[in-house]
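A single protein chain has been omitted; all remaining protein chains appear in their positions.
Coming up: subunit A.
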Amino acid sequence: MDPEPKKPEDSPSNSGNSHGPVHPQSPFPDEALEKVLSFVDSHKDRSSISLVRKDWYNAERWTRSKLFIGNCYAVSPEIVAKRFRRIKSVTLKGKPRFSDFNMLPLDWGADVYPWLVMFAKVYPFLEELRLKRMTITDEGLELLAKSFPCFKALSLSSCDGFTENGLKAIASHCRNLTEVNIQDSITEDVGGGWLSCFPENFSSLEILNFSSLNGDVNFDDLERLVSRCKLLRVLKVNESITLDELQRLLVHAPRLTELGTGSFLQELTPRQYEEIETAFCNCRNLQVLSGLWEATSVYLPLLYGACASLTFLNLSVATTLQSGEFAKFLAHCPNLRCLWVSDTVEDKGLEAVGLSCPLLEELRVYPADPYDRDHLDGVTELGFLAVSRGCPKLHYVLYFCRRMTNAAVVTIVQNCPNFTHFRLCIMTPSQPDYLTNEPMDEAFGAVVKTCPKIKRLSVSGLLTDRTFEYIGKYAKDLETLSVAFAGSSDWGMQCIMEGCPKLRKLEIRDCPFGDAALLSGREKYEMMRSLWMSACSVTMKGCRLLARESPRLNVEVIREEGGNEAQALKVYVYRSVAGPRQDAPPFVLTL
């Protein structure tokens, strides 16, 4: 996307009153350029713009108001503060993704506090803070609450480090808050008392999501809050809110576009049942529905009235849902574009998806019981096939299953050649095609050959280097690749490093890739956001060599207790202009 072309009235030859300085070779004055740039939102476009010439770089840095930092250690607060002067919105991402699966030690880092200190000094008009996989302590939240009088939106995704005290500070001090959005919180036992700290005259909230926090909230305070926030459009409560309490909330907020219910398990009197049913029927604008903990067949029909305009249904925590009631429910959701579900619905449930959801674009099937290795339930290749037959627009899939075949995947991508995100997780490591006993190479080969737009790929099952040959050769748009228990030799990883021109994030675990493989990417890592390698065959020597050759990379090794000194069991490599981390804990070595 190019910035808007300049308007004729602004060119120096036409305008008699250009105010700003005009560079001799510049076609138009700085002010005009800045005005045009103020319409450019995307940080990727802005990055490109800043590289054109010096005056464009300057115009861009003065007009940028949204900051996106994909890796908080790639740059430092000081560098950011020097370059940008008028920031209103910040998005910061911290830990590598595998921290979601508990593969990173506690206190590894990514504490936002130093950033907040800098922002308080340089960006007093900050309005939004969006963090992903970062640590934010109560002190951080308190600093945030007290330093930015215009603060509006707080979004924490997969963050930890805080308790209800921090949230209390936010609720008490931020007068103009429109958004409190806490998703997938890793922090346990955050009490619910903070919800009662919003002042009585506070009414600006539009988005409230505390579904991933455990603590019981005071329902009366919540009800009062919801009733006075007339602009509320997103409400996602936690499990402590019962069905009849939810009904009372819905009565105050029928214009919700996104709803996350609380517990769906409750014994209702006929009168309550009717009241709740009516409340849901009155939610005519609902597009997104989630929650539904412990939902059973008895109460799902309550929702039917709210489903006509539903585009995103998240049933991933409704792990008691079975295929029959799920199928009946789907019949009421003709406009679904995005569905997240638990594998308790089984293949039969997915057949219903194929029949009822022709507009489906995204499907995620999560395992209800991932650690039970004897469990034979869940979904198989048949369910995936059924969806691909009925949903030609499907382009995003995350699928956890216990068996798969090459032939099924070949058919699936023929049915749906528009895949952009293909994340297949066969849960037993290194499991072959269960019918032919062959590796799953041809499956992923088919994915990259048939789907030219593939941007994100997660591979699993028994895989040889052949899979990586295919990926390196065909996946020209691939940006993110996740590999586990796969490959035969260094050659596999080399194929990736030498192919895949757009690769940005690579995460590898338990693969036979060693130093040669690691070093084969030395030219590429600076063009990527990061590389993660764990339980591979990489050594400290190899890591040191990479570090020596690449001054603009941080090569970090996480030392475990009692490990072999020469092995590098957890390696994290990322480009950075800020040099080695200053806050690394003792078990993180920067080489």
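What we mean here is this: a residue touches a chain if its C-beta (ideal position, glycine included) is under 8 Å from a C-beta of that chain, and two chains touch if they have at least 3 such contacts; residues count from 1.
One rule holds for everything that comes next: contacts and distances are computed from a predicted model.
K.L.:
Unshown chain, UniProt name, "Auxin-responsive protein", "Geranylgeranyl transferase type-2 subunit alpha", "Centromere protein N isoform X4" or "Proteasome subunit beta"?
P.N.:
UniProt protein name of the non-displayed chain: "Auxin-responsive protein".
K.L.:
Among A:S89, A:N282, A:S316 or A:S489, which one is in touch with the chain left out?
P.N.:
Final answer for the missing-chain contact: A:S316.
K.L.:
Of A:S155, A:S185 or A:S576, which residue touches the hidden chain?
P.N.:
Only one of A:S155, A:S185 or A:S576 touches the chain omitted from view, namely A:S185.
K.L.:
Please identify which residue in A:S50, A:T63, A:S76 or A:Q287 touches the non-displayed chain.
P.N.:
Once the missing chain is taken into account, the touching residue is A:S76.
K.L.:
In terms of residues, what is the contact footprint of the unshown chain on subunit A?
P.N.:
Considering the whole complex, subunit A reaches the absent chain at 76-78, 81-82, 98, 100-108, 111, 113-114, 117-118, 120-122, 137-140, 142-143, 158, 161-163, 165-166, 184-186, 188, 211-212, 214, 239, 265, 267, 293-294, 296, 298, 316-317, 319-320, 366-373, 375, 400, 425, 427, 429, 458, 482, 484, 509-510, 540, 558-562, 565, 579-580, 582-587, 589-591.
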